[in-house]
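Heads up: the structure comes next, in structure tokens.
The other protein chains are all here in position, but one chain of the complex has been omitted.
The letters A, B and C name the chains in turn, as written, and every chain counts its residues from 1.
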Amino acid sequence: MGVLGAQGKVGQAICAAVEAAADLEFVAGVDKGEDLAAFSAAGAQVVVDFTHPDVVMGNLKWLVEHGIHAVVGTTGFDAGRLDEVRSWLAGQPEVGVLIAPNFAIGAVLSMRFAEQAARWFESVEVIELHHPNKADAPSGTAYRTAGIIAAARAEAGVGPSPDATTTELEGARGADVDGVRVHSVRLAGLVAHQEVLFGTQGETLTIRHDSIDRNSFAPGVLLGVRRIGALPGLTVGLDPLLDL
Amino acid sequence: MGVLGAQGKVGQAICAAVEAAADLEFVAGVDKGEDLAAFSAAGAQVVVDFTHPDVVMGNLKWLVEHGIHAVVGTTGFDAGRLDEVRSWLAGQPEVGVLIAPNFAIGAVLSMRFAEQAARWFESVEVIELHHPNKADAPSGTAYRTAGIIAAARAEAGVGPSPDATTTELEGARGADVDGVRVHSVRLAGLVAHQEVLFGTQGETLTIRHDSIDRNSFAPGVLLGVRRIGALPGLTVGLDPLLDL
Amino acid sequence: MGVLGAQGKVGQAICAAVEAAADLEFVAGVDKGEDLAAFSAAGAQVVVDFTHPDVVMGNLKWLVEHGIHAVVGTTGFDAGRLDEVRSWLAGQPEVGVLIAPNFAIGAVLSMRFAEQAARWFESVEVIELHHPNKADAPSGTAYRTAGIIAAARAEAGVGPSPDATTTELEGARGADVDGVRVHSVRLAGLVAHQEVLFGTQGETLTIRHDSIDRNSFAPGVLLGVRRIGALPGLTVGLDPLLDL
Partner (left out) sequence: MGVLGAQGKVGQAICAAVEAAADLEFVAGVDKGEDLAAFSAAGAQVVVDFTHPDVVMGNLKWLVEHGIHAVVGTTGFDAGRLDEVRSWLAGQPEVGVLIAPNFAIGAVLSMRFAEQAARWFESVEVIELHHPNKADAPSGTAYRTAGIIAAARAEAGVGPSPDATTTELEGARGADVDGVRVHSVRLAGLVAHQEVLFGTQGETLTIRHDSIDRNSFAPGVLLGVRRIGALPGLTVGLDPLLDL
């Protein structure tokens, strides 16, 4: 397999993970300004792309045209971009492309479980906890998680979480994301953590994900590399590879 | 709907929950020594049985023969008993029977999520925490959870959780249930709680269930009552009703 | 010992706790409209008052004048009322009065530990979690806890918790109580819970208190009854009895 942006922080971590995996072989790395032909020359079957929204479409087009599967963690894919990738793949029916916003398996499972649990509890709230250097609150993951929960509840006809608050100090009850309350904690000593709390009469269910290492995407990327050859077409999100 | 053992603790809680539910109507209760015919007389379509292993088979046979659906929380169902129930149902193709060891939705979801997550993490351990009057350690639920996890890992070819312990004070590393370490905490002020901890490089996923009320089975029982009419034959466990 | 408001919910719980304690004896209970003289007639040495702000001052004055120690959980004591109690006690130097806003030992210890830890961490936030029928957010305890932490940090010259948030969905970062962020979760299945999170480079310290029973004040009240005879004058808060 090959890596785009191999000299970058993420690229290096992926190279290290591939090296530690007995069943995978790193054959080529390409960085900014270098020629993609290195991948075909080296016989790469899968290429990982954690680059930049500005260049990822060009990379992907080239890979698909050259019959090379792609595992993509680069951000910035909207519906239009996904359709464009699908159109390229239409002409290459044996090629697989995996595009995922999150490769941390724990985070992906958390969201999936939250979606499955959502309709079975009266109440739900999300607490996300991060290091104090984070600029946005709530985190993108919390935002997405709350949206998924809200959609699952709406589909099942579950009403809003009960809440008798009449006197609130501004902000105490958190932010409202599609009717789901989200609380953002910023604390030195933390990295990236999230808790989804579900509750009904007499019982609560908590799904907590803790990430203390920016390399926690590596196992998910390797999973993608191993599986994408058997998944022709476009796959969005890691979920379909998790056999849930 | 009707309730067997309506005067018992569990029966009373179910009656109260049914009363609070706008879409269900309690029509008959039968206790020890009373005649099951009260159910047919009252036109009960579903009967809930939280009685005793000694009498549950007689109850079930009667209900099936009279075309009444059953939701059963009574314990003591082994493979032989389940087969017997199936044989009765063969002659009554429109009748549904739900037999579940646990009706707490949070507990059922916890086990299901643990099963789904099991193969994706290097490490897994279970901590169950209960009030100090509990006689057995680990709890039945923890035992079952560890077994489900172990089976899922075995099926996926995942090896044992890494553990470099060379010096152990006896018992520190917990009990070994099919290769999964289980720790039992007994503490005043607790009721019934369980945490399943999964970990891999840089991230952990925790699924925690807290039950502080012995009535937490009620929503699951009501779900069974509502759905069993549309599920002819024998259903074991609440999972199939949770649309996972 | 005696109990004021013995027929009330709290009064009954205290009577039950006293009955279960081998070293204490219940000698008299007085309810609304009944004569306080029952206490002196029965030889009560200590009387517990969980009544109402409207009547507690009258009760206390009578008890102090009759040389009976008092343990008071009734709310509504401001500086003026406390001074008035002190003036009564000046003339009865052997009598002790304990007035405490919170008798749950775990809650009192939590606040005390939070105060002690406050100055040693860069960051601190408070999460309080309650049942969804609660009207105010944050809870009174969270409010008080944040205030205590803020005062301890100010005294030690600790600056504000670091926070790089530039994009916030309204409310995500919680309420600001004297510079300490407080988050209020409302969830079915919960009773009363609080977490104080402290963090500094590479480590966090969490102090969590869970209360699932409205009788968790009982051990604190009994502690007060046992100790107040040796504590002449006015004692405010349970802390001085906890030998910290």
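Here is the rule we go by: contacts are C-beta pairs under 8 Å (C-beta built on N, C-alpha and C of every residue); 3 or more make two chains touch, one makes a residue touch a chain.
Nothing here was measured: the structure is a model prediction, and the numbers come from that model.
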Contact with the hidden chain (one of C:Lys9, C:Lys32, C:Lys61 or C:Arg208): C:Arg208
Touch residues of chain B, complete complex, unshown partner: 121-125, 127, 129, 132-138, 143, 161-177, 181-190, 197-204
Residues of chain A in contact with the chain not shown: 189, 191, 210, 212-213, 216
Chain C, residues in touch with the chain not shown (by the definition above): 104-107, 109-110, 112-113, 116-117, 119-121, 198, 200-216, 218-219, 242-244
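Here, only the chains that are shown with their structure count from here on.
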Rotation angle (°) superposing Cα atoms of chain A on chain B, nearest 5: 180
Same vs different contact residues, chain A with chain C, by half of numbers used: same
Gap in Å, rounded to a whole number, between the CA centres of chain C and chain B: 40
Centroid distance [mean C-alpha coordinates] between chain B and chain A, Å: 33
Sequence positions of chain C contacting 2 or more other chains: 189
